[in-house]
Structures are given as C-alpha cells and as structure tokens.
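Complex shown without one protein chain; remaining protein chains in place.
As written, the chain order gives the labels A and B, with residue 1 at the start of each chain.
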C-alpha cells in the first residue's frame, strides 16, 4: 500500500466560515498517483471541523445562522473565564467554537475508485472555521494502489 | 492490501427514516474474503448521514422527534428560497435536512478482525434519511488481508 501525506493550508474568514476543500483534495489525489484506496481529511484544530455538505451559497449562510443559534457565542461558558485558567491572557473566548467543532466532527474518510473520489454530485468535503479568521491546516492522506 | 468496493442501494421512508445497514455490510465483508482490516461506510448524498446507533424501534421514533425539534423544517432558511437560486424550480425545500446531515456526519470507519466487524452488541451502522422518500446509495469499502 502506498501512502501519500499532505496538508492543505488556508486563511479563513471572520467567525464562522465554510471552505470547500474539493479542489485541493482532488489535486492531492492526482499528485499521489493512487487510483484505488481511500482518502482521509482530518482537521488540525479544536475550533475547526470537517464535514461534507453542498457548497450552495445560501445554504452556507443557513449553516452560520444555525450554528450560532445552536451554540450561542454570548452564553455563559467556564472556558471563557480566561483569567481563571492557566493560559496566556490573550487566549480567545471561544468555548462555543469548541462545542460546534465537537458536534461536527474532525474527520471524514472517502473511498477512491478508478482515480475518482466516491462521492455524490453535490457532496463537498468542507473545512468549517468556527473561530476565524486564522491560518488553518487540514491533514489529507491518500492510501492505496496505482 | 486487498480493496473491495461496493454500494448499498435502498429506497427510504417519508421525511426522516433510519435504515439498519448491518445485513448489507456483513454481506459485503463476507463476499470480500477479507478477514482483517477495516470497513468504511460513506453516504453519497448531502441530505443523508451515516451514524451508529441501537436499532430499537421506539428509539428510532425518538431520533425523528429530536431531529425535527433540533432543526425545525418550518424555520426560515435562505436555501429554501428556490426562486432566488440558480437551480431547477422543483428543487426540494430541504435546508433542515442538510443541517441535520452535517451534524450526524457522512462516514464511519469500523475495524474488521477475524472476519467480524469490531462493534458492540447493540451497535448498528445506519443510514439516516433526512429528506425522503428517495432512492439512496451508500459506499461500502472493505480493506485488508485474507
């Protein structure tokens, strides 16, 4: 089995933003020379997530509104008492971002057959930024045979 | 490493419905001849999800009621303004289905040891239909050694 490791690095938007990773993942697959196997995408941060969704402009706005309602940034969270924690003073107050990331999940695994990702036509693997803007990394590994 | 790719195809129920995929996944494992390795199950749609749960009749009703409360179909979603989107007029108003699928996740990975899926006795890999009824597909790949 051949294993080809790579990272996607990107700059994200303010607060919650969604980033379609399909162009970079397809490029990683093409570069790997692997035709049959699978791909893993794993977020490298506790306030970002990986999930699959349709990259439709208005839906992405619904996602932001929904996550903001589901885990309100203004609620009371113990993690946001920065002064009571053993951490730098300028640590962000981002408990809501951790909670949303935890629900969305950090990894997805997608089969690869005849050089193509086995996904439906509307499925995009996306990075969910939940505490942006920041520079972020996603681990993308391609496993399999030529 | 041997890789055996397959799809499960099924017709789902109205609105939200859960479908236990264990018989089909076990059959895919048996047919593959692979005894040690792992299995991936990945939904092929943005309004279905894959998650593991107990296949208990009354619990499945609780799941439907819970998801309907968590992401109410009647809420206001921008994605449901079909006329404002660049898409066919008969596109379904299903933003709530996308949001539920995003939370549930699109894939699970399960180890395979001595020809058996490494799962607890009450764990069933299930397809969550969130915008049915429709004809749906799940990618099931078995990887490993005989």
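In the analysis below, contacts are C-beta pairs under 8 Å (C-beta built on N, C-alpha and C of every residue); 3 or more make two chains touch, one makes a residue touch a chain.
Please read these numbers as outputs of a predicted model, since none were measured by experiment.
Enquirer: Based on the whole complex, identify which of B:8, B:21, B:104 or B:127 touches the chain you can't see.
Expert: B:104
Enquirer: Could you please point out the subunit B residues that touch the chain left off the display?
Expert: Given the touch definition above, subunit B has residues 1, 36-38, 51-54, 56, 58-59, 61-63, 66, 70, 103-105, 108-111, 113, 118-120, 122-123, 144-145 touching the missing chain.
Enquirer: By the contact criterion defined above, which parts of subunit A meet the unshown chain? Give residue numbers in ascending order.
Expert: 1, 3, 5, 40, 42-46, 70-71, 77-79, 81, 84-85, 95, 98-99, 101-103, 105-107, 109, 137, 139, 141, 143
We adopt the following convention: only the chains that are shown with their structure count from here on.
Enquirer: I'd like the Å distance between the centres of subunit A and subunit B, where a centre is the mean of that chain's Cα atoms.
Expert: Chain centres of subunit A and subunit B, defined by C-alpha means, are spaced 20 Å apart.
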